[in-house]
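The complex is shown incomplete by one protein chain, all other protein chains being positioned as in the whole.
== subunit A ==
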Amino acid sequence: MQISQRSFASAADEITVEVRPYKAHKIEPPSTTVTTNGEELLKFFKTMYQMRRMEIAADMLYKAKFIRGFCHLYDGQEAVLVGMEAAINWKDSIITSYRDHCTHIGRGGTMVQVMAELMGRQAGASKGMGGSMHMYHKAHNFYGGQGIVGAQIPVGAGLGFAHKYRKDGGVAFAMYGDGAANQGQKYEALNIAALWSLPVIFVCENNHYGMGTAEWRAAKSSSFYTRGDYSPGLKVDGMDVLAVKNAVAFAKKYALESGPIILEMDTYRYHGHSMSDPGSTYRTRDEISNMRQQRDPIEQVRKLLLDHKVVEAVELKKIEKALKKEVDQAVEEAKASPPPEDSMLWANIYKDTLGAHTRGLDSKIKVALR
């Protein structure tokens, strides 16, 4: 990211930034000149920092055994979601994989909902019934995290179909990783979406490792933006929130007019694939620390804010401190929420419970459920 030489002091003043060139497949790429302002940059900084701290808190809660089972963290990839949300609105729909904690935040969900869901509590995004991989926010068209690699992609094409059928002007974002990009169902979904010109944006978050396997070991072509064949694609610097915002705005316009487009976001996850993966057996520690030093999405925005004199460094430190406190409060609030009612075991399987009942550990106690 090159920064223009002019500098501003007012948050509302326009700031112009040159982003890295996009690589394009079967389409003329958007301009690399992106406009923003201090207010927007500050918002990006806050949201990304909040996401980062939330994932770090989840890591600690996991290690303290408050969170059990499966948990996939998003830190490092924040610019993708934050840039995306800056270019779209909540009438557009999103469906994603199991790495979904921050998607929930991006869609306007709360940290308490995320944290409580992680711990299986009533205040959780799916009432404590799903856990890490299952955040949902219906009011803002977030169709959730999915547990099966790639299974959300055809569903995303279906969301696009509904947008088109209803003529509501919305687009559907089907998000998946470089690992899932080799799943057969992705190509079935793309074919149908292209055939029927559905407003679907296939977002491949390429963090370069499908679990423990490097992209080039799993994919004959790891130029995922070209793998829509007949559908256009862009490769985007997914560590640069402004590059993402610009590309997503471009893609939304294209998708509404002409059908599906693939956005490959070149990004990086700092944590391992899941909590059972230390993340250091298949890549070097140098690679991770270089990424943190050179391309960290939050640090890039911090630099812009300081270079353009939108805020003082000390201001940002204060913001960080306040956000850390917010995260801590959310954790406490989530911990205070009770586990789901026993009756939830039988709820929501069918619309009605089909007369199901549960009983205690022996035959003498029987509890009818609502």
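The working rule: contacts are C-beta pairs under 8 Å (C-beta built on N, C-alpha and C of every residue); 3 or more make two chains touch, one makes a residue touch a chain; residues count from 1.
In this text, contacts and distances are computed from a predicted model.
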Chain not displayed: protein name in its UniProt record ("Nicastrin", "3-methyl-2-oxobutanoate dehydrogenase (2-methylpropanoyl-transferring)", "mRNA decay factor PAT1 domain-containing protein" or "SEH1-like (S. cerevisiae)"): "3-methyl-2-oxobutanoate dehydrogenase (2-methylpropanoyl-transferring)"
Per the touch definition above, residue among A:130, A:170 or A:297 touching the missing chain: A:130
Residue of A:26, A:68, A:303 or A:325 touching the missing chain in the full complex: A:68
Which of A:39, A:168, A:287 or A:342 contacts the chain that the document leaves out: A:342
Residue in contact with the excluded chain [from A:150, A:170 or A:228]: A:150
Contact with the hidden chain (one of A:63, A:91, A:217 or A:303): A:217
For subunit A, the residues touching the chain missing from this view: 68-70, 120, 128-131, 133-134, 147-151, 179-180, 182-185, 210-213, 217-219, 276, 281-282, 339-340, 342, 344-346, 349, 356, 358, 361-363
